[in-house]
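I have placed the structure first, in the form of structure tokens, so that the comments after it can refer back to it.
Below, a portion of the complex is reproduced, with chain positions unchanged.
All chains are identified by letter, namely A and B, in their written order; residue positions are counted from 1 within each chain.
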Amino acid sequence: MNNELLDTKKKLSQLEGFKDVCHEQGNDVPMPSTEVLQEIVQLARSILFPGYFGDAAVNTQTIMYHIGVNIDRLHFLLTQQIKAGICFNCQFETEKVDEIDQISKGKATDFIFQLPEIREKLHTDVIAAYNGDPAAKSFGEVIFCYPSIRAISNYRIANALLKLDVPLIPRIITEMAHSETGIDIHPGATIGNYFTIDHGTGVVIGETAVIGNNVKMYQGVTLGAKSFPLDEDGNPIKGIDRHPKIGNNVIIYSNSTILGTITVGDGAVIGGNLWVDTDVPPGAKLTQKK
Amino acid sequence: MNNELLDTKKKLSQLEGFKDVCHEQGNDVPMPSTEVLQEIVQLARSILFPGYFGDAAVNTQTIMYHIGVNIDRLHFLLTQQIKAGICFNCQFETEKVDEIDQISKGKATDFIFQLPEIREKLHTDVIAAYNGDPAAKSFGEVIFCYPSIRAISNYRIANALLKLDVPLIPRIITEMAHSETGIDIHPGATIGNYFTIDHGTGVVIGETAVIGNNVKMYQGVTLGAKSFPLDEDGNPIKGIDRHPKIGNNVIIYSNSTILGTITVGDGAVIGGNLWVDTDVPPGAKLTQKK
């Protein structure tokens, strides 16, 4: 048996034909860590929603201490993970480690500068979730329990990092929320204020989707791509615009699929279980044919 | 850089305009803990399904010891979390800490009194899952692996706590199952015996839904609200009846959406990918139009 195992070991150690799916992270820089990114998101949440997360009670007297400490730690960990993300994507030269350190630290700082703005946006999302759900008993319940707030928080954090050209990390952060909530928002999507998703499992919002203010979605809604223009090799062209543009004050009911670069006008209401691949005029009400 | 970080820290410490989304848990009572609630659910499961969960083999001779120890620990932890839930929702007076202790302990005891009844109900759910799924190899596989049994267990536990007027905790418990299984059952829903959900991802069962005995659902089924009566400020009225009433012996196939306070009669079969917002007579068979 041991000899056969030895053969299998040797076979698995020969990587010819698999080179492009193997990975060699640069000089001892560790891989991005989902565990550390979880701590980063948790720190960000404890800063954005004082008193809800983290291991201690805060009040107006003590909040400054807690935010001070949490931002320092967030800065330290985020710098480290941004560096891991940069080293994941490119084969950097040894002599540039220092430069990568500086770049990573700078991006982490720039991210922290945006936290007040992220808090303002999330504030509007909490209000929308509370107002839109008769089952919501309090703001506290919404912030502490609602999967949509968790998914939107991760998205707003990841979106800010993506705009700072941080590679890989934003996608990991939204996939973490995807795994926990079943809500898959690409960090590249553009989403306005007062955004709310009810229940949420199965929601997909694509990379180039644009969503206005005060939009509400239910579980299973897809804002997807219809078809992909192909390059000369027959493969889809990367990064091209391919997702819907949703106006303000739109409601989309559960399990509907909105596809392609179509426009859904302000105030439209799209019923459940629909397949929509053409423009929807402002104020329209779509329902499933019986 | 440090000075700019300092500015951001100060900005984030000023909570004007965010007061209603900040939280100040009362006198040193810790926040509800998802980790402890996981242990509580695990303890309840080890009591309800002897031999499947927990860290030791049990047999008829030893079961009494294990149930005795697990109930003691369940009582202790649940008292603590009920207290955390009560202190989350109201600003209690310092002098009433003792009273809250007594109330919490009483509710924990009352919950434990209901465990035999919860076990009987879950027993019927296991039978329904086993009988209804040709892929199920044994009761053991159903209890140990099936996400629906996990989601329904959490629901039955949470529902019992909600009936005891425990705030917040029931919702956290069903959201824990939602995150693990993609099945979102509001703790306020009313569900009969022999209930089974196949696969389950994307199922939503609303707060005021009522489900009879021997009902089977597939993944992606929604029992949702159609429209919300608004109060004078234009916001949905909290807690009002708004979800379907499902009779006995009903089957609802995958990804169908049943909305509003409609009635689905006994023995009805609702096909997949449907949008249903009117009453369904007993024995009806609905399918998607082609």
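Please note the rule applied: contacts are C-beta pairs under 8 Å (C-beta built on N, C-alpha and C of every residue); 3 or more make two chains touch, one makes a residue touch a chain.
Computed from a predicted model, the values in this text were never measured in an experiment.
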#### Entry: Homo-oligomer size of the whole complex, from 2 visible chains
6
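Convention: only the chains that are shown with their structure count from here on.
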## Note on the structure
Taking each chain's mean CA coordinate, chain A and chain B are separated, in whole Å, by 26
### Query
In their shared complex, at which residues does chain B touch chain A?
1, 4-5, 8-13, 15, 17-18, 20-25, 28, 30-32, 88-89, 167-168, 171-172, 175, 178-179, 182, 184, 186, 188, 201-202, 204, 206-207, 220, 222, 224-225, 228, 235-240, 242, 255-257, 259, 273-275, 289
### Task
Please name which positions on chain A make contact with chain B in the complex.
47, 49-52, 57-60, 63-64, 67-68, 71, 75, 105, 109, 112-113, 115-116, 119, 123, 126, 131-141, 143-147, 180-182, 199, 201-202, 218-220, 253-255, 271-273, 287-290
